[in-house]
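For this depiction, one protein chain was excluded, whereas all remaining protein chains were kept in their positions.
Chains: A, B and C, in written order; residue numbering restarts at 1 for each.
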Amino acid sequence: MYSCTIRPRFNETDALGHISNTVLPSWFESARAPLFEDIIPSWTIANWPIILAHFEVDFLQQIFLGADVTITTQIQKVGNASFTVYHEAFQSNKKVAAGNAVLVFFDFKTQKTTAIPDDIRAILESNLG
Amino acid sequence: MYSCTIRPRFNETDALGHISNTVLPSWFESARAPLFEDIIPSWTIANWPIILAHFEVDFLQQIFLGADVTITTQIQKVGNASFTVYHEAFQSNKKVAAGNAVLVFFDFKTQKTTAIPDDIRAILESNLG
Amino acid sequence: MYSCTIRPRFNETDALGHISNTVLPSWFESARAPLFEDIIPSWTIANWPIILAHFEVDFLQQIFLGADVTITTQIQKVGNASFTVYHEAFQSNKKVAAGNAVLVFFDFKTQKTTAIPDDIRAILESNLG
Partner (left out) sequence: MYSCTIRPRFNETDALGHISNTVLPSWFESARAPLFEDIIPSWTIANWPIILAHFEVDFLQQIFLGADVTITTQIQKVGNASFTVYHEAFQSNKKVAAGNAVLVFFDFKTQKTTAIPDDIRAILESNLG
């Protein structure tokens, strides 16, 4: 399981006084970075092999400025070409949001999905939560 | 059914050369504005009665700079305190993304959900798609 | 002189109830797109020849949700390798912000500035305001 800490920024608030819900996908994307470094350590933009097919977020509590948010990341499911990452966000000891992202191995040159390579599958499966 | 047009912005691209998936929730939120003006014409920030409980997005095609994106908005479901809005995004005659948002009537003062008022329910139901 | 219209988005507000000042550079960048299409019609990401060296914004009035913002763009100065673009933003018949951006012709391969090509200089000078 991966964990990272995000400091909410003033410009991430909205007129309702809390953190805008539109921000969570960028926080979750950022929380997936260490996972990507583990499964694709030699990635560059030119050979990036993954595309996002779906994400969803449940908003459980309002999130506010003034306290850091901890985001945990684990693998929820591993398929043939795709895998699902599950995130939870905590602020002040409360779970404030949770969600997942479905990522698909994808060849940008042929614009087709590809099977998850075996070595990457092994790392993903070792992080199933 | 509501429809609006969004011009993708350069800073909404990411290093993969396409529009960042993190942008879609802000586009869909923006697309809901005319709906909110219909159901809560006298809203102010101080009496804003709705909170977002969930959203999800399916990414069907990459979205690029250089062509406008049309977003359609309709009501998918009306419950007791919550309703679900469904969005589709089109670029260059292709459906590029779709998703929904679950919105809940909420009293920020008591921090409790409240039933959808009858007059608003009528408007929502007339937009069921 | 170029002109475009931006509809402020809910997630561009901040907790103070107005549009976040951090948003203006993205609006101004977006307003420069038609200028770039005129001066570099055949640009692709791979041969993009310009880099931003500086921007500044004066905030003259608060900007709010609920009324479109018109942004005008003209050329303020043309140098050897760089040119300065000047933007003004208007909402509800008031000038609400103004600012400029200094852009430099730049060869990403050699990482060096380059002189403005003569044909582009002619277009820039014809838009001096």
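In this text, contacts are C-beta pairs under 8 Å (C-beta built on N, C-alpha and C of every residue); 3 or more make two chains touch, one makes a residue touch a chain.
What you see is a predicted model, and the numbers here were worked out from it, not measured in a lab.
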| item | value |
| --- | --- |
| Residue touching the undisplayed chain, where the options are C:53, C:67, C:81 or C:120 | C:53 |
| Hidden partner chain, touching residue among C:1, C:45 or C:115 | C:45 |
| Touching residues on chain C - with respect to the absent chain | 15-16, 21-22, 24-26, 29, 45, 48, 51-59, 62, 108 |
| Absent chain, residues of chain A that touch it | 7, 9-11, 17, 25-26, 29-30, 33, 45 |
| Interface with the undisplayed chain - residues on chain B | 10-11, 13-15, 17-18, 20, 22-23, 65 |
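Keep this in mind: only the chains that are shown with their structure count from here on.
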| item | value |
| --- | --- |
| Self-contact between copies chain A and chain B, residue sets same or different by half | same |
| Where chain B and chain C are represented by their mean Cα positions, the distance between them in whole Å | 29 |
| Centroid distance [mean C-alpha coordinates] between chain B and chain A, Å | 22 |
| Multi-chain contact sites of chain A, meaning residues that touch two or more partners | 15, 22 |
